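The other protein chains are all here in position, but one chain of the complex has been omitted.
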Amino acid sequence: MRKLAFLGVGSLLLALGALAIDSPTPAAQAAQSAADTLPAWKLAAGDSGSLKGPRQPIFFRHDIHVGVNKMPCQYCHSSVAESSEPGIPTMASCMGCHLIIGGSDSSHKVEIKKLRDAWNAKQPIEWIRVHSVARHAHFPHMRHIKALGPNACQSCHGDVARMPQVFKVNNINNMGFCITCHLERKINRDCTACHY
Amino acid sequence: MARTVPGVLAAFEHIDAACDAIQALRAQGRTDFTVYAAAHNHELEEAVGLPVSPVRLYTLFGGLTGVCAGVGMTYWMSLDWPLLVGGKPIATIPPYVVFMFELMVLLGSLSTVVGIVLLSLAKPTTGLAYDPRFSDDQIGIFVPCAGAEAASLERMFKDAGSVGVRHAA
Amino acid sequence: MSDATQPEGIDRRRFLTVLGVTGAGAAAVSGCSTAKVEKLVPYLVQSDDQIPGIPTWYASTCTECGAGCGLHVKTREARAIKLEGNPAHPVNAGKLCAHGQSALQGLYNPGRVKGPMARRDGGFTAITWDEAIALLSEKLQAAGGKLGVISGAGRGTFSDLLSAWTQAQGGRVVRYQAFDFEPVRAANQQVFGTSEIPAYDFAAARYILSFGTDFLTDFVSPVEHQRGFAESHGFNNGQMAKHVMLAPRLSLTGMNADEWIMLRPGSEAAVALAMANVILTERTGNPADANGLRTALAAWTPEKAQEASGVGAEVIRRLAREFASAQPSLAVAGGIATQHRGAIQACAAVNLLNYVAGNVGRTVKFGADLDAGDGYAALESLLQAMEKGQFAVMIVHEANPAYSLPKAGGFAASFAKVPFKVSTSLYFDETSHLCDLLLPGQHALERWDDLRPRRGVTGLLQPVMEPVFPTLPTGDLLLRTAQKLGGALAALSAPSYEAHLKTQWLKTLGTDEAWRSALQHGGVYGDTPVTSVKLAATAANVAYTAPVFDGDAGIDAFFFAPVPSVMGDGRFANRPWMLELPDPVTKITWHSWVEMHPETARRIDVREGEIVQLTSPNGTLSVPVYITPAIHPEVLAVPLGMGHTAFGDFATGRGVNALDLLDGKDGQGFLPYQSARVTLTRTREFKKVAKTEGTTRQLGRGIADAMTLAQARAGMTPALARKAEGHEVEEINTDREVEAIEGFRASQLEKRNIGPYAAEGLPMWGMVIDLSRCTGCSSCVTACYAENNIPWVGEEAILKGREMTWMRIERYWEGGEDGDPLEARVVPMLCQHCDNAPCEPVCPVYAAYHTPDGLNGQVYNRCVGTRYCGNNCPYKVRYFNWSAYNKKAFPEPLNLGLNPDVTVRARGVMEKCTFCVQRIRGAQNTARLEDRALRDDDVVTACAQACPSNAITFGNMNDPASRVTQAQQSSRGYHILEDLNVRPAVTYLAKVLHRSEG
Partner (left out) sequence: MATIVRDPSVPTQTHHEVTRDVVNTLGTAGRGYLLLLAGAVGLFLVGIGTFIMLLKDGLGLAGYNPPVFWSVFITTFVFWVGIGHAGTLISAILFLFRSPWRTAVYRATEAMTVFAVMTAGLFPIIHIGRQWFFYWLMPYPNQRWLWPNFKSPLVWDVFAISTYLTVSTTFLCVGLVPDVAAARDIMSGWRQKVYNIFSLGWKGTDNQWRHYSRAYLYLAALATPLVLSVHSVVSWDFAMSIIPGWHGTIFAPYFVAGAIYSGVGMVFTLLIPLRRVLKLEHMITDYHFDNLAKLTLFTGSILFYAYLMEYFVGWYSGNTFEQTTFWRRAFGPMWWGGWTMIICNAFVSQLLWFRKIRTNLTSLFIISIFINIGMWFERYVIITSSLGNDFLPFAWSQMNPTWADWGILAGSFGWFGMWFLLFARTFPVVAIQEIKEQIPYPRLRKGGH
């Protein structure tokens, strides 16, 4: 008697609806998640399996590049401010630095070598995708950067600067996650803003 | 099996006889007796003379709750995320009347059922002597009592025209 | 606009997958978020002009027909995803026909040859390019000059190279187009002493007389013609040209005629001569030398023309007078639909007519020297040589003679006599199946090339993406063989065809900058010169003799009319977009048919869909009947371009090849398409015709409204006009009711302005469609398919009425009964984005709702598919995914052409026109980044962009200055089904009929 059950809910909806709606704010989630991923300088690729998030072909350390070396996100994800796609760094831009920088620690040397080999073989690296919005939702990155400033990345992607291995902090595929923010900031909630 | 209540159980085949017996019991000022019947019967009802069942209050309450739920749900949900369709106002009464009505009927009837259950439970039947024929063609009267009283009641029932009297202990 | 300079080292068009959502044509399927692991593959080196998520545009040139229109190619993540016209191009000025746009499906066609192949023991086996070139060179070596080439390539650097290459080996090359204009050229030779094809200036003409020429579809330069035609024939503050069609069958062009005069096939010359005669005798001030024709023409009286053509003498006189008095006027003849054995006469007669009316030089402009092949005669002589076994090697390039020549001509047999046959065709077509070596060339969007369609216009082609398959541009093939063979060929020493092309261009351009800007603009465009012509001595010999038809006349014999349709000469038959595009006249898709006049059908008692056998001396065809009033009772018309025996899975075995009833032989130097009589036998078998039309009459519902020129000039509204015509007008709402409705609406508008709807300065998107300009050419339909990832559904689904055309062209017939003239009305029907949309309130989940900017939103991923909206839409413009069309319609590599900005709809959801919301949002994003408000021209829908006759205007109705708001002011404006009070955002401007007074 599913329908019966549903109708029970039906009469209590006001209360339940309110409950369902308050989900933790992205900022809070980011902070909490950052706490359990403090950057450790020496991490071999072997360790990456024990870390959150998918294991990448090269153990690329966002925490070192962004956290320690203070590289701005847009240095690599260059098109984020002008295009709907942030873009991922070309092999060339990686090599731009790593032609010289071979890594101080042995565990780093190994990974950088992988990069150089791939470059010499003219073989692009197939990164595992961590964040992907459902394909029926269009997310224009540039609009969000324009509105929230160049460092707004973490409001969705979490504090990448402290992640040895990037993982999903927020379920960006939950429409509720987008809506929370749009509501807080009193931004257009029109469906065809994203769905077309 | 709950312990049985001691008392006298009389069976009747004739309606007038049963009614007479009930009248007699009430004349003695008794109200604790129980009358069994296979069907709803007005003569018996009059004889027993209990007030009208309060179950209708449950119905009323349920119905009203339904209407309110109907109003609240439709209005709140329309305004929670205002979407314009067909150039009509975002929240508007006429189509929502349907929901008020349906929920009224639904909750009304459900709470009525709840009513029966609760009210019947108020006067439990466990342990009272019972005979299968009461759900067939006989009328039964059970009076909780013991000893001499029981004997007098039995005599009274016999006189009234009972087809059989049994003592439960 | 990006140029083609290459970042050193790495090819700038590396084939890359980028970012799951946008890359790899990754079909964004609605409804489900995928759990499977997605890969991100970075560029090695990102080219300076490729930014993921942002389209890159390249200028190029269309090669689908000889017209040489300019292209803008939209690419995303190094994939071509949309073709649009190049606004700077003199020929098409930013517009493009359906054929041109379908080039994408030529590029991504699954039927392409995926690499070089050689015939080994019967079958084809893949080989490497080096082997292939070695093999070819060796054969050429051995051939010792016994080399023949049939090339369909347009005139340009490649054709020069090809002839240089061939002649250096002592071979013969023939440039052959199936649809040529030889009769026109012959007639021009006879009358004006020049064999070139003139440019027709329709825009300047005040009176257009077409002798069966379908100049909007398949004649010389269709897009250019349609632009001009819309300019002159479209109603423009009180002015419009008149268009009269004299033809046995109503073509797309005929459908746009103000007057259709049905004449007997082959009798055009008689009428044209009579008209010239009338003009000469009645009118003074003819061109001086024209008077010399008086005696020559005196014999051709209208009465004589009447018995030849069945057109009343008085009508002929009237037309002649109108034609002469409207200055300048324009008469056109020629084209496949009139290519009978009297075609040269007809064209010559029309030349005289134009001349005496003083149109030559004004609307008929010589000097353009439009590209025409070497002609059918040249091909015939080549074939005879082939028959005699004079060739050791035969190369067929971008031509398919095995299909486009009548079987009776025996091409296959004589082709078989050539020991070694090579095809550079991109597709497995009939000809390549006969060949020994397949050297697939590259598609126009993959290679370097250029075209010289006419004097003063040179179009460049540049690769917009990495080749889909490992193919080799035929130019490079020639150069590499040349290097191998050496000898006389040593001169052709360029390292690559690209280099060769550039050197050729630098000869004229000089600097690299000039070359770069040429690339950016898609070519070099100068003025087309106009040379004046005089009557030649032979002009006086023009005469009319009834043309000969194969097969004997008789009561049960019909004229057989193979007519060009969507498939052209057959080259488009392997493209689903074209197969699914309803024929503009009959609205039939996916198969062949025979058109029959209702009287005829009644006489021989056949019903629509009955399969009949047409028999001519040369063969037999079985086709289902389609009954239409738009054809001469003695004529049976069958579309050309179908019935392929090879040419990919889409084309093979679809419909019949009308050429099978013709015999190829003819002395006059062209293929006489209209030269057979057929007899008809019933089979009593039936096949439901896969047409998209329900009923052909609009039952006085005022859907496609029209008014006379006088009424339009008087500024009448369509309703008034209908009253004036004496039609009783449906007045469902009295004035008081209308008032009440308005009052009610006002109160509703207040109540709904909450939340996002209360925002200030919102746009209100709207559209205006001018029916006096719209020709029904269906270019917008294909544009919509390309832009919005609309799946084609196939014949079986169309038989169940399940086509998905967001934009469809409805065609209604008016009149045609008891004397009053037959008239075609076309209405582009798309989602009207009603303000009071009936589809919205019935959706239980708000999947259909109204956006704050006035769109009728459709949220695919919210739709559960109750289809109530489809029922409740009075315009029937909502389309449901009955099956998983998104999977079926985009097989590899067709999926590469998907537009990443538009969700591909999954099975079970409703879809419809969105006013190209992705373009609107895109423009809004750009404007936001540039901190400015939207401009009027920021958003152009795909249909409006493509429309060759500029019939569609789109914009913000809340902006009083916008073009759409201006256009809405027209008194001709009306809404379809206005009485329903759904308040559509699409306004139609009534068609205007230029009928002769009295």
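A few remarks follow.
By written order: A, B and C. Residues from 1 in each chain.
Following the convention adopted for this analysis, a contact is a pair of C-beta atoms (placed from the backbone, for glycine too) under 8 Å apart; a residue touches a chain by one contact, two chains touch by 3 or more.
As the structure is a computational prediction, the values presented were derived from the model and not from experiment.
The missing chain, though absent from the display, is touched by one residue of B:A27, B:V52 or B:A169; that residue is B:V52.
Only one residue from C:Q239, C:S532 or C:N871 touches the chain missing from this view: C:N871. Listed for chain C, the residues touching the missing chain in the whole complex are 31, 693-701, 703, 730, 732, 797, 800-802, 810-812, 829, 838, 841-846, 849, 862-868, 870-872, 874-876, 879-884, 907-910, 977, 980. One chain of the complex is left out; on chain A, the residues touching it are 1, 3-4, 6-7, 9-10, 13, 16-17, 19-21, 23, 174-176, 179. By the touch rule set out above, chain B reaches the unshown chain at residues 13-18, 34-41, 43-45, 48, 50, 52-53, 55-56, 59, 63, 73-74, 77-78, 80-81, 83, 85-86, 88, 92, 95-96, 98-99, 101-103, 105-106, 108-110, 112-113, 115-117, 119-120, 123, 125-126, 128, 130, 132-137, 139, 161.
The rule is short, and it goes like this: only the chains that are shown with their structure count from here on.
Centroids of chain A and chain B (each the mean of its C-alpha atoms) stand 64 Å apart. With centres taken as mean Cα positions, chain C sits 47 Å from chain A. Chain C has residues 755-756, 846, 849, 852 in contact with two or more other chains. The set of chain A residues touching two or more other chains comprises 189, 191. Of all residues in chain A, only 54, 79, 82-85, 87-93, 119, 122, 124-129, 132-138, 140-143, 146, 173, 188-193, 195-196 touch chain C in the complex they form. By the touch criterion stated above, chain B contacts chain C in their complex at residues 79, 81-90, 92. Interface residues of chain C facing chain B in the complex, by the touch rule stated above, are 745, 748-749, 751-752, 754-757, 835-841, 843, 846, 848-850, 852, 983.
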